[in-house]
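These notes are about the structure you will find just below.
Here is chain A:
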Amino acid sequence: MSSDVILEMKKARRTFGGLVAVNDVDMQIQRGSIHAIIGPNGAGKTTFFNGITGIIPVVSGSILFEGTEIQQTATHTICRLGIARTFQNIRLFPYLSVLDNVKIGTHSLYCGFVLAALLRSPKYRREEREITEFCMSLLEKTGLADKADLYARNLPYGDQRKLEIVRALASKPKMLLLDEPAAGMNNTETAGLEHFIRSLKDEAYTIAIIEHDMKLVMSIADVISVLDHGEKIAEGTAREIQNNQRVIEAYLGKQGAA
Partner candidate 1 sequence: MLAQQIINGITQGSLFALLAISFAIVYGTLRLVNFATGSLYMIGAYTSFYVVRHVSSNLFVSLAIAAVVGFVMGLILERLAFKSLRGVSRIASLICTIGFSLFLNELAAVVFGRETRVMPSVHTGTAFRIAGTNIIWLQVIMILVAAVIVIGLQLLLFKTKMGLSIRAVSLDYKTAGLMGINVDRTISFAFGLASACAGVAGVLAAFYYNSVFPVMGTLPGLKSFSAAVFGGLTSIPGAILGGYLLGVIENLAVQVISSGYRDIVGFIILVVFLLVRPRGLLGRKIPM
Partner candidate 2 sequence: MKGIMRFSVLAVLTAVLVLAGCGGGSQQATTGEPETIHIALTAPITGDWSEYGVNFRRSVEMGIDYLNANGGVLGRQLRLSVGDTGGSPQEAATLAQRWTSDPTIVAQIGSFSSSEAMAAQPIFDSEGMVQLSPTASHTGFAPGSEWSFGIVGTQAAEGPFMANFAYNDLGLRRIAVLHLNNDWGIDTARHFSDAFTRLGGEIVRTEFYFDGERDFTAVLTRLAATNADGFFMASFFNDGAAIARQKERIGWDVAFLGPSSLYSPQLIELGGTAVDGLKTNVSFFGDDPDPRIQAYVSEFQQRFNARPNFHAALAYDAIILLADAIERAGSTDRQAIRDALAQTRDFPGLTGSITFTPAGDAVKEYRRLWVNSGRFEIWEG
C-alpha cells in the first residue's frame, strides 16, 4: 500500500433538519487501497458517499480529492475528476440497452459535438468506434458481452449489480465507490464479486466500499472505518476492528458486549 492520500475528508458534516447524519468526520483514503466503510443501519454510510459525489453536498467541512476541494462541485464535474460510484439500490437506466448503459458511463471522457455527430466527421466516427470497442471490452471482461443488446432491466439481479460496476468503470475513474455491491447476492455470486474487486485492485483502482457482508469486508479490505450515528468510532485493519470494544458495542449493544 502506498502512503499517498487520494481522498481526504476534514470535519465533513451533513444534517437533515435536527438529525446529524454525518458528524464532523475526518477520513483519509489511500491511493490503491480497498477501504471499507461499515456500520449499523442508519450510521450515515450512504450519506457519506452522497457527500463525496455531490448528490447531497456536505453542509460544512471540506473534501479534497487529489488536493482539490470538491465539496461544492457539481456531480457531473466530480465524475469527470475521476470518482465513479454504484448504488445501494440499483440505478441503471432500465430502458436503455446494456451497451448504452456502459456508454453513458464514458460520458465524461469524450466531448462529442452534436454538429460533428450530425455531419459524421471522421474524427467523430473514429471516437464513436473507440467508445463502442472500449465498452465492449469491459463487457467481455465481465462476461456480459453476449447480453449487450438487452434492456438493462431484463438482466438477472447479479448481472445488474455487475453492470453498475462496469458502467462506473467506463468513466475510467481513479476511485470507485461501491455501495453494498453484494446485497442480495448468493454465495457463488459474492465469491465472483470478491474476485472481481481484487482484480480491480490489481489494476490500481482505489476502491471505497460500503458492505454488510462482514466475511467479504474482512477478507478484502485494507482499511476499515466504522461509522455509528454519523460519527467515526473506529478505524484500522480487519483484525483491529474485530477486537474493538466500541465496534462490538455499536453492533451488538452494550449488554451484548458485556
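Behind the choice of candidates: all candidates are chains of the complex that A comes from, given by their letters.
Note that in this section a contact is a pair of C-beta atoms (placed from the backbone, for glycine too) under 8 Å apart; a residue touches a chain by one contact, two chains touch by 3 or more; residues count from 1.
The structure displayed is predicted, hence computed values, not measured ones.
Among the candidates 1 or 2, the one in contact with chain A in this complex is 1. Listed in rising order, the residues of chain A touching candidate 1 in the complex are 53, 55, 74-76, 79-80, 85, 87, 91, 93-96, 100, 103-105, 107-108, 110, 112, 114, 117-118, 128, 131, 167, 171.
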